[in-house]
Every structure is written in structure tokens, then in C-alpha cells.
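The following block contains the structure, expressed as C-alpha cells.
A protein chain is absent from this complex, but the other protein chains hold their places.
Moving on, here comes chain A:
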Amino acid sequence: MADFPMPVFYSYPPYFTLQPVKETQRKQRESWKDLILSYCCHHRIFIVSLDAAADEFPLFENKAIQRKLSLEARSLLLEDLAASGRGRWLGPDRRRLLVLWRGVGEWADVIHAWARGNGLEDSVVSLEELLGGEDVRGSELAGMPRELLSAALRTLEERGKARVFRGDANDDTGVKFFA
């Protein structure tokens, strides 16, 4: 966490309490939204959960000033991300948010560039390989959750750059990339 430069507001206690004045709160939430995005991008965090322990996602608590965001505030911030298209709820209970510090379309580009870089155009790759295979380790694709991968592949399909297909009933899902 040390190498991530925290914005100045992160050391101001009022930022950890939802502000009663509407306009002030709007700015407050905007600042937090930007911070969550850049923080997740820096640490390659894909999913933020409202149930996560503080040590899993320490951003919402600043021990130095002994302040932390309430559940209500955290929930509101994640809703803001979802509303702005920078996040997608995973599941109807709205507890886990896929944080899109890259949009789905951008992820589609990243995946296609990766496939090209690995000479995988016109080749078949299984979804499991994309999720944790050797070629993926240390690449831009590392750690992508299944939900994000599927969404990005759908975008690639729409662009005619890939096809997702099923083999036998027991087989993994396959992807074929095109130039």
C-alpha cells in the first residue's frame, strides 16, 4: 500500500462520514469513486465486497486517523460506481461489485492483444486456461475473474474477433480467437 500515493482527502476525518449537505456529499462521493478506481487499478483488485474484512480491502479504513467508512457509506460508494458504469454487481444481493477500472470494451482489447502476442489467433484456448493457465501468469490477464472474462469475450464475439463454444457436455468452454 505504501507505493500507492493517497490523495490528500484520505487524511481528512470528515471524508469518512457521509456529509449532510447535498452538494458536499456529492463531491465527497465523487472523490471516493475516483480513489476506489485508481486504488483497485494499482493493486489489480477486481472485486470489492461489502462483506470483506478490513485486511482484505483496507482502503475503507484509515488507521492513521482512526476513521473508517460505515457500511451505509461503503454501499453507497459501490452503488455510485455501478451507476456510472464503472462497476457491475455480481448477484442480485448487491454485496460484491466487479470494479471496472478498465471498461469491458478495453478488457476485450487487452485479451485480443494478448492472444495475438501469444500467437493464438485461429487457435483454441479453454476458459480455464484464460483463468489461470501458464500463458496467463504474469500477463495483463492474470487474476481476471470469470465474470469479467466472460463479458469481455462476449464483446469480442460481437466484434467478430472471437467465438465462444462448447464441446462435449463435460468439457470446458472454449474460445477461438480471430485476427
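One rule holds for everything that comes next: contacts are C-beta pairs under 8 Å (C-beta built on N, C-alpha and C of every residue); 3 or more make two chains touch, one makes a residue touch a chain; residues count from 1.
Note that in this section contacts and distances are computed from a predicted model.
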item	value
UniProt protein name of the chain not shown, from "Casein kinase II subunit beta", "Urease accessory protein UreF", "Non-structural maintenance of chromosomes element 4" or "Vacuolar protein sorting-associated protein 20-like protein 1"	"Vacuolar protein sorting-associated protein 20-like protein 1"
Of A:43, A:88 or A:176, the residue in touch with the unshown chain	A:176
Absent chain, residues of chain A that touch it	122, 124-126, 128-129, 157-161, 163, 165, 167-168, 170-172, 174, 176, 178
